[in-house]
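Okay, handing you the structure first.
Of the protein chains in this complex, all but one are displayed in their positions.
Naming follows writing order (A, B and C), and every chain is counted from residue 1.
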């Protein structure tokens, strides 16, 4: 197998962009990505990063469409602020590039939800058409549509944790949607970005914990759209954990009828039988943030109340990988018809040895989660 | 004013007992507390602690009823495992001592809820009578009954945060109890006690976050009893924060009718107008764990959904102070007819300067919380 | 005893200023301090803080000499950048105010050492005269000169830890100065100030540790001057700990002749016999950062090599209290002839009960440090 795809990354120096770039440099199907800075060509040198593969300097070029063309770039990653993505994607699409956008620029179809981003072109025919073209790239839910996608809106980190936990219950029709769902999410500080602020100052964050953006977080629209919920059916709140990376969402739901533990487990395992990056934790084990740190896994567990009708789901992932750069690569793998695990897991030489994760026993999964051991 | 009360503390070396003892040594109404170890008198010396006031060694004596009598102890603090408290309280009461028990031994009236503690005497006439005598010592809700109490069951740390947040809504009749309440609580590691375990190992806790005991935490019964809720009306879960101390509870509730922001604020402020240790944070400010660390405050804030009917309450406190040792002293102050703030806040020489906290403006309260500053 | 002294604080909102102000509001000898902002009076309102005593708002006034005069301010605290202190102190002194400056503006007599601060007036007769007037306010070493001081240069946090550890050995003549001393210091992040930077971003600091400013830290000159060392006799380096507050310095020294453990202990204990804020830890105990957090103590311990000639000293303190705001208050207490512990320790009603700390046994001191317990 030889490297075949030339990609480019705009925004390789933010936290998400760093993880994305690190993965791309080690991806067996990829040529080293072309790195571009948001600043357009004015003669200055935007800098360089160091290849995580071989320690050599890799230059970051000023962004130019001409350079993309010269280098034969087929796939453009945008790890840029949403305003930039909103502005650049139309031309990228017009030029025939495939685009994976890590920002919130093209995730939302509902004008009202998109309004929180303040785009001025909301509702214009051109942006509506482009929005129509965009695929919300949660691979576990849109795997079959990715090969044809030209524009993939990479999901937000919080929505990935919420949607993956709730999707099996919603699809099964078991969820009592009318009762409403509470999603109490907690994230590490890298989710707040790399720019230093009072909120990310060590002294204000360490040995502390706080809630923010209840009912108003701009990720709320994504969750509502993807799960087809009405605003009144979701209470979504976010909190800042004194850790560097990782998200844990505690999700409270009511079922339409009581279920047994095994029925629930089977439902969730079946839903994710084809999904190597969702690990299912049956009770009494629950996923912890540390289980999925530095990986592309989303871990899902749950506790069923004694009445069999109420449920807490627990969903964990690494906000910079499954919540950003890793999920972007997973989307790419599926867009190009490759094994979705390429570049994202340690893959042995003989690839066929890799099993389907879904039929591992619950006890084994629990041990897996613990990193070990009875 | 001269020191007047002789108390004794059993269990001064655990995390809660340490905080309790530290406060008692500095309390202007108290003689230095007599310190006792759980081990009864067998001639060995159980050790000593150092006075936080003057650095001198204070011996810890083997427990003996005779010693309590000789020293003129009037009030006995039990910072002991619940089995010990369950066993010792009957004799202490019979001997005429007043008792503040920091364990869960006497908090629960419902036999079924108390059963999680595994006491063998549940339902016996003697223990039922003693349980009847015990006052659940959440001072904000039982202030007027404390002067007559002989046995005070000091509340659990989690229940204190949950009950204080919900009490105003329940009393007002606004809470839609039938919809059910979700209480998603998070605690620092000192809540797990001083004995080292795999769960409290630094490597397993730092840069991590996990849920535990959803629907089954033994504090659930306290919350249900005090708020007069049925089990199906409460989803209570707990999580372990990578911090040393502090609790934040995120509580999700529905109201029977939409309210305005000011109506809600007034309701909560009025409820706590007489309560110097409850600080009310009006939106957009929310309490953070760091605001109440090392203090006896319980800070309460909220976010009202745009529909005016759904609510997230945020409640913060220091699990070792307002959640344990400080609350015990607050109970004592009221039992003996003193200002409930004695020994718990910096009190200036001219005590009359101390204002009623309830009429401080919302903006001021918010700044207070921030430790500062516009 | 009634409050008697009116002070003013410029810079009450930085980390050091916050601690200073908190202590002053609770100090039994002080009227509430007048709070001033660096910005001079232009009609805007610089804000307010909340009294830690009673929760009321305390305004921060624009700085004006007229206001200082009107309010009868006798003592001015400057918790300001060193450029501001360098600029304002001459006029304050000329107006007859007493000044405690928490910055580095007036700590250094050697022009070469002071040059690292970049002051343009170094070497001018006026600034030299004022520098001559300034007292380096490490109270343990200058206790007797403080009553007459008009300008006190409050020491840096790192120098306080280094100087207090080494002073007994230097005074005794035991230290082999020619061999040179290594001082490897580590500080929590609050030492880097409140302004958010890449260096104080949680993600860059948590689960990390780094060295900085070896041989070049601007605190080096203070240590050299106070200990009368030549530059070649000190290797001083600093490191950033992933904690909020606290300093630990590990100091390596050679002695001119072998000593016994008890000789060394006696030497250090005697040196600090009059110093209630220095706690001496005899082996095998060593101070830890947590022992002195949130206090004005400097804790000193040591390990003697088997040869009796080499020594590691360990010195711990809270960089915001003994390293800044608390030490400033300790200086004030001595300037005004009060007990140096006023406002800095829990003092019982009957003040005479407070013992001399120096005669507490080593074992007791060790327990004290541990916060407890055998």
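We adopt the following convention: a contact is a pair of C-beta atoms (placed from the backbone, for glycine too) under 8 Å apart; a residue touches a chain by one contact, two chains touch by 3 or more.
Keep in mind that this is a model prediction, so the values were computed, not measured.
Asks: Going by the contact rule already stated, which one of C:122, C:135, C:227 or C:248 would touch the omitted chain in the full complex?
Replies: Counting the whole complex, the residue in contact with the absent chain is C:248.
Asks: Could you tell me which of A:47, A:72, A:258 or A:306 touches the chain that is not displayed?
Replies: Only one of A:47, A:72, A:258 or A:306 touches the chain omitted from view, namely A:47.
Asks: For the chain left off this view, which of C:109, C:145, C:194 or C:239 is in contact with it?
Replies: C:239
Asks: In the complete complex, which positions of chain A touch the hidden chain?
Replies: 1-3, 12-13, 18, 25-26, 28, 47-50, 52-57, 206-207, 279, 294, 346-349, 353-355, 357, 360-361, 364, 367-368, 371-374
Asks: Applying the definition given at the start, please give the residues of chain B touching the unseen chain.
Replies: Within chain B, the residues that touch the unshown chain are 15, 189-190, 194, 196-198, 200-203, 205-207, 242-245.
Asks: Taking the full complex into account, what residues of chain C touch the chain not shown?
Replies: Given the touch definition above, chain C has residues 179-180, 182, 184, 186, 204, 206-212, 214-216, 231-232, 235, 237, 239, 241-244, 246, 248, 250, 252, 254, 286, 288-290, 293, 303, 305-307, 310, 312, 314 touching the missing chain.
In this text, only the chains that are shown with their structure count from here on.
Asks: Quickly list, by label, the chains bordering both chain A and chain B.
Replies: In this structure, the chains that contact chain B and also chain A are C.
Asks: When chain A meets its copy chain C, do both sides use mostly the same residue numbers (more than half shared) or mostly different ones?
Replies: Same residues, largely: of all residue numbers at this interface, over half are found in both copies.
Asks: Hey, how far is the Cα centre of chain A from the one of chain B, in Å?
Replies: Their C-alpha centroids are separated by 40 Å.
Asks: What whole-number Å value describes the gap between the mean CA coordinates of chain B and chain C?
Replies: 36
Asks: Note the residues in chain B that touch 2 or more other chains, in rising order.
Replies: Touching at least two other chains: 206-207.
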